[in-house]
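Let's turn to subunit A:
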Amino acid sequence: MHAEKESVLTGTHFINGDIACCEGLLAAGAKFAAGYPITPSTEVVERFAQRAPTLGGMFIQMEDELAASITLQGMVWAGAKSFTVTSGPGYSLMMEHIGYAAMTETPCVFVDVQRGGPSTGLPTLPAQGDMMQARFGSHGDYSTISLVPNSPQECFDLSVKAMNLAEQFRVPVMFMMDECVGHMTEKVVIPPAEEIDVYPRRKTTKPPGEYLAYETGEDLVPDMAHAGEGYGLYVTGLTHDKKGYPLMNPPQQRELMTRLFAKISRAADELTIVEADGVEGADVVVVSYGITSRVAMRGIQMARQKGLKVGSLRLICVWPFPEKLIRELAPKVKALIMPELNMGQVVIELERCAGGKTKVISVPHPGGTVHDPKEILNAIERGAQ
Partner candidate 1 sequence: MSTIIDPATLTNPVEEVLRKDRIPTIWCPGCGLGTTVNSFAYALMGLGINLRKTAIVSGIGCSGRVSGYMQVDSFHTTHGRAIPFATGLKLANPELNVIVYSGDGDLTSIGGNHLIHAARRNMDIMVVCVNNMIYAMTGGQAAATTPGAATSTTTPYGSFEPELNIPQLVDASGACFVARWTAFHVKQLERSMTEALKKKGFRFIEVLSPCPTLYGRRNGYADGLAQMKEYKEMTKVKNGAPTYEVAIVPHQPIIVGKFVDRERPDYLTLMRSQLGANYHEMAATGTGGGDDSEGKEGCCSC
Partner candidate 2 sequence: MARGSVVVTTERCKGCGFCVEFCPTHVLALSSAFNKKGYHPPHMIDADKCSGCNLCGMYCPDFAIFGFKQPDAKTAEPKGEAKEA
């Protein structure tokens, strides 16, 4: 299925990442959203507030993020594709409802335009400090997908993908932007609607009476029904059975948890989305994501100019973490360097997957600005020894 013509602003634009993100979500079919203003994410919903009514949708600014993060889920269950947008403090407030979306398998996108933290932190300055939160922020065990763009163009392309993955896997997808990428203005090419693949809502074809809300086929993802269609849905955040009814005992917990994890883990290969450059035969590989990957590229260039064999592995899908890829790569290199605009988050996972087979050098940064490429160069040189 392809995007609706009316939703897509086909053309070449000079826009920032926030605006591009909004356009991507619109192209992916989102017409309804709820949100709450927070720097540096607000432009996404400001744009949406203007565009959505012209497409028969709407944006509602709710009274807080607690409301926004569940209002969007009501919109989804009424039949719409929906999302919300926030930054650090709002993301923390939304955590309970991210868990609710994971548990009820509500397809939706949560955009986090990360800024300096913790707490109020640096509202107008970039960081990447919510990466672990994207994976483990809500209580309990659940699995999500996180995509990380590094340019306004990717803010468009990957937000389409984020919405598609949300619908395909029936999970809340974490779209982890940062203030730099969000507020950076660059060329963004939006293709014609026919060229944009859109994953449709997986509606059940079974009639009421036959349909079981959480019964699944081979891909372990249930088909969906909406309110108002006569299915007598029962949706709850309690541990539930195939009908959706609460069934709170250990065997059911095991069955449900196993499936919720397996539906993502079995797609690990499909969800290994990276951009590799010069990794083959490299002595040192710099693993990065988001805005840091662009600075890392500069550090890598400088290292290559010095004759070092350095590769770049840019993670586009950070969660699920590309474990298999790293396990295969680690024994082949002298070091893996991971610069992040945080005090060392995803590097924990990198270290785990490297399994002691290589040096893992973290290049942390408390945020507020991007790395100095020389910091990354230094780390590369240390790794190459």
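The set was built so that all candidates are chains of the complex that A comes from, given by their letters.
A few points about this structure:
What we mean here is this: a contact is a pair of C-beta atoms (placed from the backbone, for glycine too) under 8 Å apart; a residue touches a chain by one contact, two chains touch by 3 or more; residues count from 1.
Treat the numbers as computed from the prediction; the structure is a model and nothing was measured.
Only one entry among 1 or 2 touches subunit A in this complex, and that entry is 1. Subunit A makes touch with candidate 1 in their complex at residues 1-7, 9, 11, 13-15, 19, 28-32, 34, 47, 50-51, 53-58, 60, 62-64, 66-68, 70-82, 96-97, 100, 198, 200-201, 226-238, 245-246.
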